[in-house]
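Here the complex is missing one protein chain, while the rest keep their positions.
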Amino acid sequence: MSVMRYSAFSIFLNGLRKNTGWTSAWRFPEPKPHYDIIIVGGGGHGLATAHYLAKEHGITNVAVLEKGYIGSGNVGRNTTIIRSNYLLPGNNPFYELSLKLWEGLERDLNYNAMVSQRGVINLCHNDSQFAAYMRRGNAMRLHGVDAELLDRNQVKSMLPFLDFDNARFPIQGGLLQRRGGTVRHDAVAWGYARAADARGVDIIQQCEVTGIRRENGRVVGVETTRGFIGCNKLALAAAGNSSHVAAMADLRLPIESHVLQAFVSEGLKPFIDCVVIFGAGHFYVSQSDKGGLVFGGDIDGYNSYAQRGNLATVEHVAEAGVALIPALSRVRVLRSWGGIMDMSMDGSPIIDRTHIDNLYLNAGWCYGGFKATPAAGYCFAHLLARGEPHATAAQMRLDRFERGYAIDERGLGAQPNLH
Amino acid sequence: MSDFELIHRAVLSSATPLRSERVQLTPLPEGTVLQVFGPAAHAGSLADAAARAGLSLRANGPGQWYLVGDETTTRDVPTELTSGLPDGFTVVEQNHGRVRIAVEGDAVEAVLAKGTGVDLSRFEIGHATTTLIGHISAHVSRTSADRFELMPLRSFAESLWHDLEKMAAEYVVVPSRP
Amino acid sequence: MTSYRLPKGGLIDRSVSLPFTFDGRSYSGHAGDTLASALLANGRRLVGRSFKYHRPRGILTAGAAEPNALMTIGSAGRTDPNTRATMQELYAGLKARSQNRWPSLDFDLGSLNGLFSPFLGAGFYYKTFMWPAAFWEKLYEPLIRRAAGLGRATYESDPDTYEKSWAHCDLLVIGSGPAGLAAALTAGRAGLRVILAEEHPRFGGALLSETATVDGVTAPEFAARCVEELRSLPNVTLLPRTTVIGWYDSNVFGAVERVQKHVAAPVANRPVERFWRIAARHAILATGAEERPLLFGGNDIPGVMLAGAMRTYLNRFGVAPGRRVAIFTTNDSGYALARDLDRAGVGLAAIIDSRLRSDVPYEGPARIIRGAHVTDATGGKSLSSITVTGPGGVETIGIDALAMAGGFSPIVHLACHRGGRPVWSDEHFSFLAPQDLKGIALAGSVTDATGIADCLSQGSAQAVALAGELGVKAVASPTSVSGDIAARPERSVWSIPGVKGKAFVDYQNDVHSADLKLAAREGFGEVELAKRYTTTGMATDQGKLSNVNAIGLLAEARGVSPAEVGTTTFRPFYTPVSFGALTGASTGKRFQPVRKSPLHGWAQRNGAVFIETGLWYRSSWFPRQGETTWRQSVDREVLNVRANAGLCDVSMLGKIEITGKDATTFIDRVYSNGFAKLPVGKARYGLMLREDGMIYDDGTTSRLSENRYFLTTTTAYAAGVMDHLEFCAQAHWPELDVKLASVTDQWAQMSLAGPKSRAILQEIVDDDISDHAMGLLAAREVSLFNSRLKGMLFRISFSGERAYELAVPAGYGESVADALMKAGESHGICAYGVEALGVLRLEKGFVTHAEINGTVVPADLGLGKMVSATKADFIGKAMLAREGLSDPDRPRLTGVMPIDPSASFMAGSHVLSKEAAATLENDQGYVTSVAYSPHLKSTIGLALVVRGPERHGEEVIVWNGLRNETTRGRLCDPVFLDPENEQLHV
Partner (left out) sequence: MASLVSCPHCGVRPKEEFTIKGAALSRPAADAPYATWFDYVFLRDNPRGRYDEYWHHSSGCRRWLVVTRDTASHEIAACRDVAEKPAVLA
């Protein structure tokens, strides 16, 4: 598999040749009858898992099965925020590993995913929120993660256009992680796909898994819209559809699927240069390199597999936006869409084997799995290759609910639509 | 302190009633508001009891009603009522917990439509229900073709009043903005 | 500058002149103009620059799909970037500025990008800027971001107002062309509740650009008559300037009415935009069809325009598109324009018809070149000539305006918002609406109608059908049309052979045909991937003009039919919607409603400093003369409460009255501790768990009579607890007779704490409240002011002092508080706020939601005894048994104090063992609450620490890396004061 290397030079050469020299970024292989590992889901996590299986563990007889086109799921529709400002020891080292992998991603993949460490700030509006951020920021610092707790004036000098004068819930300060930021979401899927493909992984699009075939308690392969495909190990990375796919192996998960909407405004000249997360309403915003303000809010609140949301939520999000930045009032919203969240019972993910010993699970990412993409792929690959969990994901167990070791960052309990 | 002058403060005492050709807003006297729970089957006898007590009966979901009146009575109305009713009825005093506002005028439906998703042109006279007016939940009853009464929680009354003023603004003539 | 305004014709009022400016230059237009028609009338062609190559761009359409003529209008807080000149009504004094150019529109340095275009193909940025890493944020990205984007938004806040409204109807008609008007009339006449929404200021749609006659009058006249009749019908609501932007579940439509976007100075008591949520039993989509551009080189040069648009400017606005015009058409619609240009006396040089024959006879003077294509256009900032390639060979024709008639794409946008996918029709050579739609029907050129007559009859036919479904009889009235040229749809090629220059597919995002071919070659041929890789259809026009052409090119490249390629997903909004409209009136301080305590006025009179707590404003402290810091006030309040007495507003606590035969059983099941034996007249502290075993909320519940309880919750959880209790009563145990009434707002509640509290209270309470009558946790009704008022009195302490909570009817709250202050004067009473309350409870080690953080079980807080071992069932019982919840290494409640009393620390600091390195592994827990205790003259704190209760006396590090503070601390008993609770009795 000879792949062409991307660089300014290759662009120059091909430019001279009217760009007719470029070849396909990946193959469109026919499924083989059998693979060592089949990964269900060609989203960020599935593709990253394939990449690290090949790169870190030399396992390349791998197929990624994607029912649509790669990136058609949440990786292709999220608000692209990356950060590692987590509180609990079960999460924090894992997300920091992820941020470190993001920092080296371009060179690892020879693909510019536009990892942009423009800073992420979580605003707080009262003493208890301030104390909560104090606690979280210190947890980050204990793990050597960058964190700064800004007071009102520091926030004001950084973001003067927020509502400081007439706010219903005055801004008291904010937890800033400068290394946080955004990444060009689609490019993440494309970059991992291209790199995995280059190492021999078969990425099979338009191939929906419709059944999981088991023989005496072990998975032997999957039924798909392109026929049966055998495997030694089956790895689920189906995000919002996790319950649906797991059910094919009679597995019931501690997960509900919910719709989360996201929005983009008309293109504007540079308006906001970091990621701002409002603490007194459900709203977060950043500006894409194309100029659109990319923003979102809370999930709609009801179980859904439809990738579309509710008008009430749209209005709710807009209200929060204007409450945070009054000048948004005359900015026009261009488009809204939805994605399906695999909301877990404690708001934290699962990277684990299941009671079926060659069936592995990567799920429960809620609205925070994009930032996790590299580490989720890295740790899931580690688990698949080595059979034991990677140290940073050791607490993301499936049985933690049964045993009473939930990783509940916000302390909201077993009601997914609250997380 | 038997001599102490005990003052009742109406929550909308500082609100000036809004008068315009097509819509009027009026804070109603903080009189009697009773929340009643009981078997829907006996709604009839509750109606009678209400009539006897000179209060108007307003439905509020299954087995739930409000009894309202403009006067504050020193009599112990709740006990009087319950004694006159088949058992299973509970009366909870909300004289101070709920505040009534009248919205009237021929634009009343247009004004309230800015707050509630209830189809007001299908809202019969005498009908009552609880709904969201913007962000504030309030009990709403239609007392005549162009008159509604809103009954929010006391703590929300000032906010709702302010919202209603805004909703009615287009029917109040003011000079144009610079 | 020469005028292109025709001497007569059109729907403009030449007697009214409206001055306006564009890039500082003064122009003048007429009433009825759009900004676009006025600019064209003034001969202004170059109106914008493209996104990537900054190519000169002119006005392409006369409607919502405009990709080029985007301008910034208004100034200061009223700046509106990216306004489509084609949709903006002209008003006197309008100020418009071009965008995305530097230093000027005519000389834009950005256009140099054009020279590098070979290297800026689709997705080039994914292939470079990778090295060195640090350069991305510092250099490359800022460059890209500065170049990208269109208009510049203001940071000033918006002086105008917005509002929302609901509407309900039997039939919502979207679009007021012939189809829409006919539908609305037919349904209106039959008495249905009809709403007709039209994005333009004037009803009539394409009729307004027509020269055909309907029922013997001109098309615009016919439209006017229809509107007149609709106005006369009380059951019809007309919404002009209203764009329906989305179709949502339950047949709810969102619509934006531009109430005052067309005036120089908006009136203050009306919104500039009104957002409608329309609940419609049925809707008829009569949104028409979008004309398709043709893909020849330089198809973006100013002077190139869509044929339908040119016809609109000509017939509706009386504007000549140029002096010497050509029409490039693939179907008969081009001939309607030709006819009208001839009639208007505008020089028509040639009609280039891609077909060898056409159905309509053309008698005009213009040359018809059949079976030919325009392959390239030239002219830079203004069209000068076109190259035509046809059977007769290649020729160049000098012209200054070119019309493109590439066929029509039905505007099915809204019909696809709920998951339906458009279907390709070879016959119509376009995508039609998804099949079997529920709740909406289509009429007119949005479906298969071509001519006016078709549209009219389809409109009323659909109305008749829908009325029928609602059990109403409606009748269609026949109309006669003459002089209409209805064009059959025709097949045509996507990429024109022999094109040399860039043929733009997506004008605004500068995507040209080569980009799509490249995408296909690189593995991005899937339509959604192609969209994301090339950005086709992602600009503010959402591909209204470009998507179908892009699909055609992909189909060609992949050698399949457009049906197989399919469309990308149509999403709300049909056209962009301002945040303001979506927000309505909930802005600034009104973002969310305010809840005010019945004691708010009292607190104000006593000089309270207020703090937002949820929706409430609570008094946090009461500064006095000479106090310069909040700490001084709080310390004074704390000391005074313990020395004398204090009065605190606790009205915000949730209060729930629980009655019914089974009230006791119910309460016993919702709390983890026992309530079955609570005597009448007594209060008890209770713990409410979640079903997962964690503590949900706490509070006291009093038994007022056999079956009447008064339950209190924390302020933050008041609503949640009520929902929860209702859930338990209705869903879990419907068989129990319990009634729940929220009485939070009924009662003003004040906490009177301190050794002098009883004495003060006795001044206003008639009943005997001596300790044997009113012992600890007593709870009963009391009479006040010589039976002038009834209240409820509870002997509850959250401070460790002798304390009472008095609840009185809210309307009397302030008066009673005043009375207590008056009665307390001689006893040295003071008002105290939530800050002091926090210190007082902390000194006693009482927990709040700072400790009840959603991850603690009763035992973690030393409240293990409050989990009944005997009760058969209570919420949370089962899951509490999980091993992890009794893990000895769980963080548990402990006190913590600095070893050096002059030192202090903050809540949110972490706890490390003495001498342990600051690592996550060594993290022992964190400080939940901190206060300065004026009694201990030291900072005190509560903390959740691994094995905390076993480690009292141990020295630890209180670590605050965020503040670079490490404080030597010592773990201790969480009860800092009066462990024997003697103060309760003083």
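Lettered A, B and C in written order, each chain numbered from 1.
Here is the rule we go by: a residue touches a chain if its C-beta (ideal position, glycine included) is under 8 Å from a C-beta of that chain, and two chains touch if they have at least 3 such contacts.
Note that the structure is a prediction, hence the values are computed from the model and not measured.
Peer 1: For the chain that was dropped from the view, give me its touching partners among the shown chains.
Peer 2: Listed by label, the shown chains it touches are A, B, C.
Peer 1: Going by the contact rule already stated, which one of C:4, C:20, C:248 or C:926 would touch the omitted chain in the full complex?
Peer 2: Looking across C:4, C:20, C:248 or C:926, the contact with the absent chain belongs to C:248.
Peer 1: One chain is left out of this view; which of C:688, C:879, C:958 or C:977 touches it in the full complex?
Peer 2: C:879
Peer 1: Touching the left-out chain: which of C:108, C:637 or C:692?
Peer 2: The one listed residue touching the chain not shown is C:692.
Peer 1: Touching residues of subunit C against the unshown chain: what are they?
Peer 2: Looking at subunit C, the ones touching the missing chain are residues 248-252, 277, 279, 419, 691-692, 719, 723, 726-727, 730-732, 734, 872-873, 877-879, 881.
Peer 1: Using the touch rule from the top, list residues of subunit A that touch the missing partner.
Peer 2: Considering the whole complex, subunit A reaches the absent chain at 241, 243-244, 247, 252-257, 300-306, 310-312, 316, 345, 401-402, 414-417.
Peer 1: List the residues of subunit B that touch the chain left out of this view.
Peer 2: 60-62, 64, 117-119, 129-132, 137
Methods note: only the chains that are shown with their structure count from here on.
Peer 1: Per the definition at the top, count C-beta pairs in contact and tell me whether A-C or B-C has more.
Peer 2: A-C
Peer 1: Roughly how many whole angstrom separate the Cα centroids of subunit A and subunit B?
Peer 2: 49
Peer 1: With chain centres taken as the means of their Cα atoms, state the distance from subunit B to subunit C in Å.
Peer 2: 31
Peer 1: What are the residues of subunit B that contact at least two other chains?
Peer 2: Not one residue in subunit B touches at least two other chains.
Peer 1: What residues in subunit C touch two or more of the other chains?
Peer 2: As it turns out, subunit C has residues touching two or more other chains at 160, 164, 277, 586, 590, 592, 594.
Peer 1: Along subunit B, where are the residues that touch subunit C in the complex?
Peer 2: The touching residues are 1-2, 4-11, 30, 35, 37, 88, 90, 92-98, 110, 113-114, 116-117, 119, 121-122, 134-136, 153-156, 158-160, 162-163, 166-167, 169-170, 172-178.
Peer 1: Give every residue of subunit A touching subunit C within the complex, in rising order.
Peer 2: Touch residues, subunit A against subunit C: 6-8, 10-12, 15-16, 18-20, 22-26, 28, 69-72, 76, 89, 92-93, 103-104, 106-107, 110-118, 125-126, 128, 130-139, 141-143, 147-149, 160-161, 163, 166-170, 181, 184, 186-187, 190-191, 205, 265-271, 281, 287, 289-291, 306, 308, 310-311, 314-315, 318-323, 326-337, 400, 402-406, 408, 410-414.
Peer 1: Applying the document's contact rule, which stretches of subunit C touch subunit B when the two form their complex?
Peer 2: 159-161, 163-168, 193, 265-271, 277, 279, 585-586, 590, 592-598, 601, 616, 657, 659-660, 737, 739, 741-748, 763-764, 785-786, 788-789, 809-816, 819, 822-823
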